[in-house]
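Shown here: the complex without one of its protein chains, the others still in place.
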Amino acid sequence: MAAARRILVINPNSNPEVTEGFSQALAPLRLAGGPEIECVTLAEGPFETQAHVEQVTLPLLGLILARPDAGAYVIACYSDPGLQLCREATTKPVFGIQESGMLAALSRGDRVGVIALGPASVARHLRYLRQLGLTERLAGERPLNLSVAESERPEAFDRLAEVGRELRDIDGADVLVLGCAGMARHRQRLEAALGLPVVDPTQAATAGAFAAVLLG
Amino acid sequence: MAAARRILVINPNSNPEVTEGFSQALAPLRLAGGPEIECVTLAEGPFETQAHVEQVTLPLLGLILARPDAGAYVIACYSDPGLQLCREATTKPVFGIQESGMLAALSRGDRVGVIALGPASVARHLRYLRQLGLTERLAGERPLNLSVAESERPEAFDRLAEVGRELRDIDGADVLVLGCAGMARHRQRLEAALGLPVVDPTQAATAGAFAAVLLG
Amino acid sequence: MAAARRILVINPNSNPEVTEGFSQALAPLRLAGGPEIECVTLAEGPFETQAHVEQVTLPLLGLILARPDAGAYVIACYSDPGLQLCREATTKPVFGIQESGMLAALSRGDRVGVIALGPASVARHLRYLRQLGLTERLAGERPLNLSVAESERPEAFDRLAEVGRELRDIDGADVLVLGCAGMARHRQRLEAALGLPVVDPTQAATAGAFAAVLLG
Amino acid sequence: MAAARRILVINPNSNPEVTEGFSQALAPLRLAGGPEIECVTLAEGPFETQAHVEQVTLPLLGLILARPDAGAYVIACYSDPGLQLCREATTKPVFGIQESGMLAALSRGDRVGVIALGPASVARHLRYLRQLGLTERLAGERPLNLSVAESERPEAFDRLAEVGRELRDIDGADVLVLGCAGMARHRQRLEAALGLPVVDPTQAATAGAFAAVLLG
Amino acid sequence: MAAARRILVINPNSNPEVTEGFSQALAPLRLAGGPEIECVTLAEGPFETQAHVEQVTLPLLGLILARPDAGAYVIACYSDPGLQLCREATTKPVFGIQESGMLAALSRGDRVGVIALGPASVARHLRYLRQLGLTERLAGERPLNLSVAESERPEAFDRLAEVGRELRDIDGADVLVLGCAGMARHRQRLEAALGLPVVDPTQAATAGAFAAVLLG
Partner (left out) sequence: MAAARRILVINPNSNPEVTEGFSQALAPLRLAGGPEIECVTLAEGPFETQAHVEQVTLPLLGLILARPDAGAYVIACYSDPGLQLCREATTKPVFGIQESGMLAALSRGDRVGVIALGPASVARHLRYLRQLGLTERLAGERPLNLSVAESERPEAFDRLAEVGRELRDIDGADVLVLGCAGMARHRQRLEAALGLPVVDPTQAATAGAFAAVLLG
């Protein structure tokens, strides 16, 4: 019963700095009487998930089945790898961060801009947004042309701000989503710099899991 | 600062039983170190909001402007009255329950079924879903043919279950949304009876406000 | 019976120059045996409607209910305030000028360009076009960055022509709509300057009312 | 100049009863100081246009080019044959009755039901509605299984009412369009019987031409 | 060079009867001077692919990379497993049978009906059709409630015909797609029984590969 209030947030790549980054961003959701939020790194994950999304699907499923002590799961890679597979394998709620990030953005603005890592991500995300049926609310998606590891560093901030301004001023976005779990640390500073709500998708998905666990 | 962690959940109709009903449903979100959740009834509201949505718009705005001690607001009428107006009048997040209920449902199933009060609600909601750009994920919406006050009573459960089954078995919904703040008390029992996730939109919107307040 | 052939065209803002402007534009629809076209200014309206759309909803309804001598009503503010509310309150046809302007444009060209007052209008109109289900025919909407009062003056013409050319040459519009009742006086000159049909939405809505009154 | 105020309403089939039927329905638009409305039958037209739409395209164009004395043209066959061709050949407005009928319906209700002659018409119209970008507002289209000539007769009324009721009660239409120029005479009686606005598309297109001629 | 004219058609499940079934259906595409068509069974595949789509993704990629002697590849499972992954890994064309089957159907009819194995397939395919952007042409999809192996047997024909008739007569489909590679043997008989074009998706995808190989 206590176990059912645990949320497992899984980083499907094996870069622990990414896990550490989003774990810190989840600190405000760690409340005295609230669900436990445990962040784990997928041992079998590649160092960069973006080009290797399919490889992590079965290991992710294995991890979820091995952790019945959790009441909800978050797959913290923006490509939402294995999301449907995991949902079919458990009755507990499973959240993907692209899906949750986009849905959270839709209640904070009318037209969403997404900051992606590279052009291949942009194409993959657009296919997925069509699958989600959400393209009518997309203002645009633009690439940083950075790797996961690069995007996570403090010095990437200026590039994020530059791309965010293009999404706001050229594409007409009035809310932004960070298109990778690794960009979590830039959220608040970016929001201040651009004057728009900026959604960290791992926070959004974990907040969804948080509510699901509490509300049963 | 402490004030900024308060969430104001406003019932735009003047029926206190509705306010009491969703306040009880929000109990699990009241955590020791978490945001305070205050449920209020709009004094100027009509007893039934459905046919009088426009009348509550300006009083709602007045209430929100009169309560700067809150960090986020929830408008707990399924027609989302005054949502854009209030959003333009404050920089703090404002959540509407139809919008939040639908968005929450989209991460729990693929095709959403909505249980509405009456046929006029169905038509109004469909227009609004087009505005939200979410019609591609709607399985269907069906009316109970009950008033707000009637839908809130325990004996309405059988009718909710009947309509829910039609949404599931005829329309192909795999997740349901309760299309009125007054139906909150039926959620868990309905979920158990139908074997589908059932979203209470006031819970969904308040969970969104909860996360917004915590994550800043 | 004679009364039922009267069309009431209501300016929801209190600027009489706007009322006077569109009244002149409606002169060609005033025919010997045809419906009487009466243009009125909403006493309770703000001087600029754009940012105050919600305030005029109930006064508009009141005016319509107080004038059963009319056979059809036109709400002459491009945000179509109170349109649904008024439609639910009377069995007589009620026309909104954004809706009518867009629909009229769709029979004069394939892709519609809209000249708006400011960026906030653009965002509001886009939401509404989604509600109308007409986004697939929108080429673009661009702001003048002028107030209602400014847009109405003769010297605003050059700015309208500049924005109209961008809609035609960059966005690919082959028909334009004036996105405010106050721009009526520029229509014919703009049409001549750009070589495209230009729709004055108040004319379009009143023509719709005209037909509805005659055809019963 | 006087000539430019003439509207030519062309029946592309050679059945004069159809021309006579819609000419009578256009009587209320014939006003003292208003545009002259002239209804003509296309000599080269087949007796039934439905299955022969393509044959009338070039004769229609010929007729329009031979009548520069008109200020606007209406092509009164619900398949809108030759509409684009004629529009490219003249700078004067040309109206098609399917397009105009659907657009008129969109300002009288939210979801449109169409009464068609037969199943082949339904399929053809659906393709065309996709071209018009209007499918999101279609409640449904149902066939009478009657010919043009049969649908025009008084005794067809009961069948129109039956199909109209299905569109209203099963498909959820709140406004109807008569899917053939030949059904004009049933409009008012059907409106009374069903309690919904019923649009005669020839009236709608001619009203559009009427406004275009007057407003220049 | 000769090798580049080979088409590899891969059955991702390990049921050789399925491979044999579609290989026979591909016989007409085996022409003297044409591409060689080689049908293989994925050794690592499960006996039924439907519920195990994700498991075959990486083995499929391995097989494709191990067979550079082919000029084009067909993945003959209707869920199109690994299609994007394989496309990113080779510059040669890769065809998925759901995608190809739907696209082929769109040039043979206006509204497509799909015969699926079971309800879970229907839901998965609908998500995928949204990703493909093709939902507007879907008349409906209905399940046989049979396994892959069952659907392949001659005695399944009556059930296919029953479901096909529902798609034609209730949903309005004018072309059908067989929603599993295992149903290939029923195509011609079903076409004759229903009087509609019936698309075998493996044939459609292999025909696409055939053209791609020949046309370079």
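Letters A, B, C, D and E mark the chains as written, and numbering starts fresh at 1 in each.
Please note the rule applied: contacts are C-beta pairs under 8 Å (C-beta built on N, C-alpha and C of every residue); 3 or more make two chains touch, one makes a residue touch a chain.
Owing to the predicted nature of the structure, the values given are computational and were not obtained by experimental measurement.
The chain not shown here is in contact, across the full complex, with A, C, D, E.
Among D:21, D:35, D:82 or D:96, only D:82 touches the chain left out of the display. In the complete complex, the hidden chain is touched by one of D:41, D:57, D:90 or D:147, namely D:57.
Interface note for the absent chain: among E:9, E:39, E:103 or E:116, the touching residue is E:103. Of the listed residues C:20, C:110 or C:150, the one in contact with the hidden chain in the full complex is C:110. If you put the missing chain back, the residues of chain C touching it would be 110-111, 136, 174. Contact between chain D and the unshown chain involves residues 51, 53-55, 57-58, 61, 82, 84-85, 88, 120, 124, 127-128, 130-133. Considering the complete assembly, chain A touches the hidden chain via residues 123, 126-127, 130, 135.
Methods note: only the chains that are shown with their structure count from here on.
Common neighbours of chain B and chain C (chains touching each): A, D. Copies chain B and chain E of the same sequence differ by a rotation of 120 degrees once their CA atoms are superposed, given in steps of 5.
Judged by shared residue numbers over all numbers used at their interface, chain A and chain E contact each other through mostly the same positions, with over half in common. Inter-chain centre distance (chain C to chain D, centres taken as mean C-alpha positions): 26 Å. Averaging Cα coordinates per chain places chain A and chain D 52 Å apart.
Annotation for chain E: residues touching 2 or more other chains are 127, 130.
Taken as a graph of touching chains, this assembly has some other topology, since it is neither a line, a ring, a star nor fully connected.
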